[in-house]
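Only one protein chain is missing; all other protein chains are in place.
Note that the chains take the letters A, B and C in the order they are written out, and that residue 1 is the start of every chain.
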Amino acid sequence: MNNYILKIDCVDAKGLIYSISDVLYKSDLNIVKNDEFVDSENSRFFFRAIVSGDIENGNLVSRLKVVMPKDAKITLTKKRRKKIIIMATKESHCLGDLLLKEYSDDLNAEIVAVVSNYDYLKKLVDKFDIPFHHVCHEGLKRQEHEEKVFEVLKNYECDYMVLAKYMRILSSDFVRYFDGKMVNIHHSFLPAFIGANPYKQAYERGVKTIGATAHFVTNDLDEGPIISQDVINVTHEFSWRDMQKAGRNVEKVVLSNALDLVLEDRVFISQNKTVIF
Amino acid sequence: MNNYILKIDCVDAKGLIYSISDVLYKSDLNIVKNDEFVDSENSRFFFRAIVSGDIENGNLVSRLKVVMPKDAKITLTKKRRKKIIIMATKESHCLGDLLLKEYSDDLNAEIVAVVSNYDYLKKLVDKFDIPFHHVCHEGLKRQEHEEKVFEVLKNYECDYMVLAKYMRILSSDFVRYFDGKMVNIHHSFLPAFIGANPYKQAYERGVKTIGATAHFVTNDLDEGPIISQDVINVTHEFSWRDMQKAGRNVEKVVLSNALDLVLEDRVFISQNKTVIF
Amino acid sequence: MNNYILKIDCVDAKGLIYSISDVLYKSDLNIVKNDEFVDSENSRFFFRAIVSGDIENGNLVSRLKVVMPKDAKITLTKKRRKKIIIMATKESHCLGDLLLKEYSDDLNAEIVAVVSNYDYLKKLVDKFDIPFHHVCHEGLKRQEHEEKVFEVLKNYECDYMVLAKYMRILSSDFVRYFDGKMVNIHHSFLPAFIGANPYKQAYERGVKTIGATAHFVTNDLDEGPIISQDVINVTHEFSWRDMQKAGRNVEKVVLSNALDLVLEDRVFISQNKTVIF
Partner (left out) sequence: MNNYILKIDCVDAKGLIYSISDVLYKSDLNIVKNDEFVDSENSRFFFRAIVSGDIENGNLVSRLKVVMPKDAKITLTKKRRKKIIIMATKESHCLGDLLLKEYSDDLNAEIVAVVSNYDYLKKLVDKFDIPFHHVCHEGLKRQEHEEKVFEVLKNYECDYMVLAKYMRILSSDFVRYFDGKMVNIHHSFLPAFIGANPYKQAYERGVKTIGATAHFVTNDLDEGPIISQDVINVTHEFSWRDMQKAGRNVEKVVLSNALDLVLEDRVFISQNKTVIF
C-alpha cells in the first residue's frame, strides 16, 4: 500500500473539507484517516490525512493549491522512516533510550549521528555502531563551537535534530537553521522551573509533582511550542538528587513520545503552540 | 448560531468523506469540526461533525442516505441540553456531584428525577428541588420492583439514564429498554474486580492502584462498552475502607467525565467498545 | 479507644526516637503508628505518632520536653473532628464539594460558617443549613473589608480557614492571624502560572497538562508551603474555558485531599515546605 501524509495549514474558510475531499476523490485517492481542527481564535484551519492510492506528488499538491486559500501550506509526504541527529552532553538516559529503541525497531527513525560537546557518551554510542562526534566547546566562543558542529552536521542529511539533554544554549542562528525541526527535552513541566537545574528549583519550592516537557526549540529558551508533558509525584523524602533520578524516567518517556508524534508527521506548529493529531 | 451534531456509523467504503462533505457543501452548510475513525478490523466507518447553518433536518438526512451505504445509521441533532434520570441507592457522592454540577450550570443536562430503592438520599435531592422517588425493593421480586420503577419513569422523558451507584442488578428487560442510553459507574478499573465490593477485592489482592470505570450497561454485568476510566495510587496503609473513601473522588470524576462525553453526542457504541471523538 | 496524635518537630539529634519511645513506654502508652523524617539539609527532626492509652495531657508533654531538644515543638491532640470556616467568592465547585462531603460524613470536619464577598453562593450554603455571611468588599479598602470579615469570624471558633476559590488578595495582617492555619486552592500546578487567570495563561502557553495546587497561605502570593498537587492532560482542542471546566474537577479533589491530610494532623510546615505523613 502506498500511504501518504497530507498536511494542510491555512486560514479558515467555508467548504475547505469539501474542497480537499473533492480533489482527493477525483484523483481516485482514498482517505484512510483524517483529522481536522479549527483554531477559531486565530481563524486557522489544520488538516491531516493519511491518503492511499497512486499519487503523482507535484500534481496533487498543485490541484489542491488551486482550491485552497492562497496562504495554504500543503505538504504531501510518503510514509517513511525519518533521519535524525541527536545532540547530547553527559547524561545517557534519553540518548540510550533512543539508541535502544532504534536497535529494537521501536523508533520510527534512523539515528544518523550523535554529536556531543563531551566524549563521555562515545563508548555507549559506539556499542550501537552509530557515528559519534565529539565537538569540544572548551576555549571556544559559542559561534566558533557551533561552526564546528555545523562542519560535522553538513556530512549528514537529517529530518529532525533531537536535543537529548544537550546542556548548552544555542545561538539564534543555530535555532533558525533548524526552525521547526529541533526537539528538546526540558526536565520540568514547563513553564515551571525554566532555566538551570529545575530539580533543585523544584526541591527548593517543595513541589509534590515533578515532570518533563518536550518542545520545539525557538529563540526563547524553554519557551518553544510544547509537544508532550508528563509528571510524577514526589514527597518530602525526595532530595533533589532523588527527584533527578526519578525524573529521568519521565524525561526519556516524554521525549520518546514526542518524537513518535513528530516522526509520524502528526504535529503542526501554530505560532507558539502545537496542534497534534 | 444553529449548531447541529451529525453522527454517521456505517460499513467502510471509498469516498465516504467526500460524499458527506459534498452533500453538506451543496446544502450550504459549514463543517465547524469533524472527526472520523475507521475500525479496520471490522470495516466500520464512524463520523461525527458539528455542522452550522440552516438545516431542514429530514431533508439533509434523506440526502445523506442516498449517498451513504445502506446500513448507515445517521443522526442529526440540534445541540441542546439533554434530560437525564439518575438512579442511586445509598451513596451520595456521585449523585451529589451531579446535583451540584447541574445547580452550577456545569452539567450539560437537566436532571428530571432521581429514583432510589432507599429513601436515604431524599433529603439531599430535595435540597435541589428535583423530584425524588423512593421505590422500595423490599419484599418484591426483581420484576415487580422494576415494574414499579417503570411506573415512575413513565412520567418523565429522558435522553439518558444514569446509574450513580445504583447497587441492584437490573433485568435484561430493563437493560434492553435503555439500550445504549444507560450509563453506570463501576468502582474498579474494569475488567479487574467485577461484581460485589471491588474495594475489598482490591484490598485482598494487594493492588497498588485502584480505579473506576464508567460504561454503558448491557446484559452482561460490568461488561458493557467502557466510556471512561481513571485510577489512583494506594499503599499498604490503605484499609479497604480507605480505598473506598479515596475511590469516591475517582468514581464521581470518571462518571462526570463520561457524562460530559455522552451528553455532547461524542460517543459511538461499536459492539462492546466505544468510539469517542 | 482513646487515640491521640503526638507531633514533634525539633533540631535533629542522636537517640530522639529512643527518648520518645522510652517516655511513652514508661507512661504505659502504646504507639499505634509512627512516622519520622529527618531533613538532613536543615538538621530538623519530624515525628508523628498515633498513641493509644490513658493520657494526662500536660503531664506527657512535660515529660517529653525534659528529654527533647530545647527548641522542640510538641503537640498532643486527641483525635477529634476539627472546625473549619470556608471563604469563597463566586465559584461553587470547591465549596459545594466540601458541603456535600460534610453532609455525607465524608469530611473529617464541621463547617461552622461560610464567608463570601458576594452573595452568589448564599442559596447553595443555605441548603445545607450552614451560616452564610456576605461581607461585601465594594467601596471598601482592603483593611476595612477585612475588619468586617473579622467581625463575622470572631463569632466562631475554628481550627482551619479554607479558601475555596476566594479570589481576593489578603493583607499580611490577615495572613499572619491564620499563620499555618489557612489552606488555599490555586488553579494551576504551582509554581507555573502564579497570579490571575492561570487557565488563560496555560492556554496561551499551549501546555499539555494543567493542574491545581493546595497550599498554606503565606504573605507571598501563591508561594506558601504546598500540600497537594495534581494534573490532567489537555489538548489543542481545549479553549481556556474548557481548561477551566476540566480544571474544576482537579481543584476540588486536590483541595479535598489536602484538607484530609491537614485535618488528620498529618502535615508539618517546615519553612516553605511541608512534611506529610
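FYI, a contact is a pair of C-beta atoms (placed from the backbone, for glycine too) under 8 Å apart; a residue touches a chain by one contact, two chains touch by 3 or more.
Just so it is clear, the model here is predicted, and its values are computed rather than measured.
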In the whole complex, of C:N30, C:S43 or C:Q271, the residue touching the missing chain would be C:N30
The listed residue (B:V135, B:V162 or B:I226) that touches the chain absent from the view is B:I226
Even though one chain is not shown, chain A touches it at residues 91-93, 96-97, 100-101, 103-104, 106, 124, 127-128, 245, 248-249, 253, 256-257
Chain C residues touching the chain left out here are 14-15, 17-18, 21-22, 24-25, 30-38, 233
Note that chain B touches the absent chain at residues 37, 39, 41, 189-193, 205-209, 211, 225-231, 235-237, 239, 270, 272-276
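Convention: only the chains that are shown with their structure count from here on.
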In whole angstrom, the CA-centroid distance of chain B from chain C equals 35
Between the Cα centroids of chain A and chain C the separation in whole angstrom comes to 41
So chain A residues touching two or more other chains come to 37
